[in-house]
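FYI, not all chains are in this one, though none of them got moved.
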Amino acid sequence: MQFSEIIKKQIDADTRRGFPTSFENDRERQDQLMRDLVGLVGEIGEFADLLKKVGLVLSTPGYSGPSLAEAAPQLRLELADVAIYLFRLSTILEGDLENDVLQKMKINDKRYQYLER
Amino acid sequence: MQFSEIIKKQIDADTRRGFPTSFENDRERQDQLMRDLVGLVGEIGEFADLLKKVGLVLSTPGYSGPSLAEAAPQLRLELADVAIYLFRLSTILEGDLENDVLQKMKINDKRYQYLER
């Protein structure tokens, strides 16, 4: 599926649910960016917390928790949540995430040229 | 462009540069997930720091910093960086981010049904 189409699908659903992405002024726009950033941080935190437990199982004798294989499906869903917040933040900023990612990849192509084998 | 194709493009470039995404055992896989999570947190931090400054301009008399319009291009590039780390984390977990996002959207469709207008 086209990247831009997936993003549009999410934003359409958000709009129907009353989670706005377009605003009348910068004060409201900035407030919503703050809220969605906080949402994104929450999802990253869930990912981090689960990954930490996987790591403790590997490094601390006697610590009980999930293996990486057991945690992977949940970890992947947390990443999907992060992606959804990313779509929202980009849209509020009137960005085109597909385009912005491709542009950033080009910048990195030059920046990391010296590491290419 | 297809979402999965963009992700593949990034992972191919990373592989050429010596930033690995495939591993022999869970210990190495977990270590790399940690490192990429830390990278992602760094990018989110840059986004947060710039957004904070935009907010202070709006709320604190006399504080000097960028307007939202001035900061937006940089904010969008930070989001692109976050996306790139997300592609890496998903790949290390042998996930399919396009599929995982679409699956999560379906879960949210049910969960937020009661908010639909």
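Worth pointing out:
Read from first to last, the chains carry the letters A and B; within each, the first residue is number 1.
We take it that contacts are C-beta pairs under 8 Å (C-beta built on N, C-alpha and C of every residue); 3 or more make two chains touch, one makes a residue touch a chain.
Just so we're clear, the structure is a prediction, and the values are computed from it rather than from any experiment.
Of the identical chains making up the complex, 2 are displayed, while the complete assembly in this file numbers 4 copies.
Note that in this section only the chains that are shown with their structure count from here on.
Between chain A and chain B, the centres computed from C-alpha atoms are 4 Å apart. Against chain A, the residues of chain B that register as touching in their complex are 1-3, 6, 9-10, 13, 16-18, 26-27, 29-30, 33-34, 37, 40-41, 44, 47-48, 51, 54-55, 58, 67-69, 72, 75-77, 79-84, 86, 89-90, 93-95, 97-98, 100-105, 107-109, 112, 115-117.
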